[in-house]
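Notes follow the structure.
A single protein chain has been omitted; all remaining protein chains appear in their positions.
For reference, chains read A and B in written order, and residue numbers begin at 1 within each chain.
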Amino acid sequence: MAINVPFGAVDVTATEAARASWWAIVKDFCRRRPLGAAGAAVVLLLVVVALSANVIAPYDPEKVDFGAMLARPSAAHWLGTDAFGRDVLSRLIYGSRTALLVGFGAAVVGATVGAVLGVGSAYFGGRVDLYLQRVLDIFIAFPLIILALAIVAILGNSLPNLIMAITIPMIPRCALVIRSSALSIREMPYVDAARAAGFGHARIILRHMLPNVMAPYLIMLTSFLGQAILLEASLSFLGLGVQEPTPAWGLMLRGAAVDFAESAPWMAVFPGLAISLAVFAFNLFGDSLRDALDPKLRTL
Amino acid sequence: MWKYVVKRFLLMIPTLFGVAVVIFVLMRIVPGDIVELRFSGESSYASKENLAAERARYGLDQPLWKQFATWIWGLVRFDFGTSMWTGAPILQEIKLRFALSLQLAIMATVVGVLIALPLGVAAALKQDTWVDYLARVVSIAGIATPSFWLGILMILTLLVVFRWLPPMVYTPFWVNPWQNLLQLIWPALAVGYRLSAVATRMTRSAMLEVLREDYIRTARAKGLVEMLILKRHALKNAMLPVLTVTGIEFAFLMGGLVVTEQVFNLNGLGLLFVQAVTRRDYTMTQALVLLVAAVFIIVNFFMDLMYGWLDPRIRYR
Partner (left out) sequence: MKLKTLCGALVLAMALASAAGAQEQPRRGGVLRVAVASEPNTLDCHAGTTFTVVHHLAPHYSFLVKFDAANYPRIIGDLAESWTVAPDGLTYTFRIRDGVLFHDGTPLTSADVKASFDRIRQPPAGLVSVRQSDYEDISAIETPDPRTVIFRLRAPAASMLLNFASPWNCLYSAARLAADPRWPERNVMGTGPFRFVEHVRGSHWVGARFENYFEEGKPYLDGYRAVFMTSSSAMVAAVRGERAHAQFRGFSPSERDSIVQALGNKITVQESPWNCVILVALNHERKPFGDKRVRKALTLALDRYEGSKALSKIAIVKDVAGIQVPGTPWATPPAELEKLAGYSKDIAASRAEAKRLLKEAGAENLSFTYKNRGVAMPYEPLAVWLIDQWRQIGVTVKQEVVEAAAYYATLRGGDFDVAADFQCGFIVEPDLDIYKFQSSSISHANYSRYEDKVLDELYVKQARAVDAEERRKALRAFEKRLLDEEVHYIYTLQWHRIIPHSAKMRGWTITPSHYLNQQLDTVWLTD
């Protein structure tokens, strides 16, 4: 969709900010945007949990213990156990790894490839732009779930393929947004001046255009992070994503969680809370980032 | 202006064609086919000759370009063909589920808008106060919460607290409106909440944008009552971007509610989608994808028109 092009594009501010003290920026951010800071804190917490999973998780997430099937939350199992006697808390902790892996993997690749396509399309313009836009339009119109289904069916059911299935629909969305931003920069006089001065394409793109699309890029990135985690949860719930016995939040909501929802609700409640919390945090942070970088940018 | 309209209209055609090509190719790359599936039940074995004969019956032994051409030629004459799995005309199969999906999409959108408008406006008017923060938190929660999980929780709550389950079989609205609404209100709420989240944010930022405009300041300086200013100027102008966002989200809802439908046991387009792909029902999948893509592209077209009308800079690109 068409995005309102920011007229006063953030051009040199980004580079200047990099020179200022990192710490000062962070402190300023926390003070002025408490919600965003809270979001960032949760994200950080998630990353820490994921990295230290094997230290902090009380049990082996895949250890089947039929003696403790469907146990309520108790001192031994803080969040109860599932239909196989596996500790829900441990599975949630390890599940954060899958969530973040898929989230970051899909978001970074998707946003970056999208950005490259967007900038390239804007820079070269003309025929290249026209054709690329059509191709991107086609993929955006494609129903997301079908694309994911097809990719998983073709490539098989594995984590890298899942990441690809989630990344591919994101690329065109990012490309179009970045392209809008990049277009306005293309029109700027100093780009033409640079061409006139004989600078090569690569140099102009890298030194002049890319830094100026940093803002929308970062915003798309954080927005995708949340969406990727949600999409992974949906796909796992449908049975297309991560497979048993790997712990993954969406997977934990499948099958037995729904079957036993009445007698053992903890199986369904906690993974959903985890997903919501993670996506919530990413979105809070992303929102505040957008507000800080360029409030005029209206994204969906 | 007209040149712009015509140009954007003409661009829809190659996009739709591109979608047709992509789904056609995609379905044929995906391994396995419907013939294998049909004759590999729990208690049978079909010989290679049988399978080959059946493939020929579906036209699957023809060269790919010919299959594609036959399909496109049918489409041009509005003949969508028959479902490979049931043999019934595709339009008939779609019609069965269309009413439900459409109704759900409409109800969800209504729910979403009813929540989003007051919330977004309030947040904009009282920017940076607790009202604003609350609204933003509630709306982000709506985006963050997986709607299928919300659905599971809803059913669980109804079951445990009220000892009641919503009707599980679809009755069309004109047959029994009460049963119909009783079944569809729950998924509408779950989906609508998410939609409201997006719309709230849009409303809020659109209102903020408009409230900063000069003419609003002038009206305030003239001393008109605050509410009148709101009604006459701000809201009207803020509506446009909100409408476009709502339009896009609505387009997504047709056929995009795969997981929600599974949770609430709804026989809608989403389920048809998944069944068609799982069964390698080429004709059905292709028709559905085109339908959904067409809806999306047309909504986008109208949206582009509106933006073009609003913002002349975009028009001349």
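Throughout what follows, a residue touches a chain if its C-beta (ideal position, glycine included) is under 8 Å from a C-beta of that chain, and two chains touch if they have at least 3 such contacts.
Everything numeric here is computed off the predicted structure, so don't read it as measured data.
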{"item": "Chains still shown that are in contact with the chain withheld from the display", "value": "A, B"}
{"item": "Chain not shown: contacting residue from B:Leu10, B:Val76 or B:Val169", "value": "B:Val169"}
{"item": "In subunit B, positions touching the absent partner", "value": "30-34, 36-47, 50, 53-54, 57, 85-88, 92-93, 96-97, 165, 168-170, 261-262, 265-267, 271, 278-280"}
{"item": "Touch list for subunit A against the chain that is not drawn", "value": "62-64, 66, 69, 83-84, 153, 156-158, 239, 243-245, 254-256, 258-260, 262-263"}
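As a working rule, only the chains that are shown with their structure count from here on.
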{"item": "Computed distance of Cα centres, subunit B from subunit A, in Å", "value": "22"}
{"item": "Interfacial residue positions of subunit A with respect to subunit B in the complex", "value": "1-2, 4-5, 35, 134-135, 137-146, 149-150, 153-154, 183, 226, 230, 233-234, 237-238, 250, 253, 257-258, 261-262, 265, 268-269, 271-272, 275-280, 283-284, 287, 298, 300"}
{"item": "Subunit B - residues contacting subunit A, complex", "value": "11, 14-15, 18-19, 22-23, 26-27, 29-32, 133, 136-137, 140-141, 143-146, 148-150, 152-153, 155-156, 159-160, 198, 202, 205-206, 209, 241, 244-245, 248, 255-256, 258-259, 262-263, 270, 273-274, 277-278, 285, 289, 292-293, 296-297, 300, 303-304, 307, 311, 313-314, 317"}
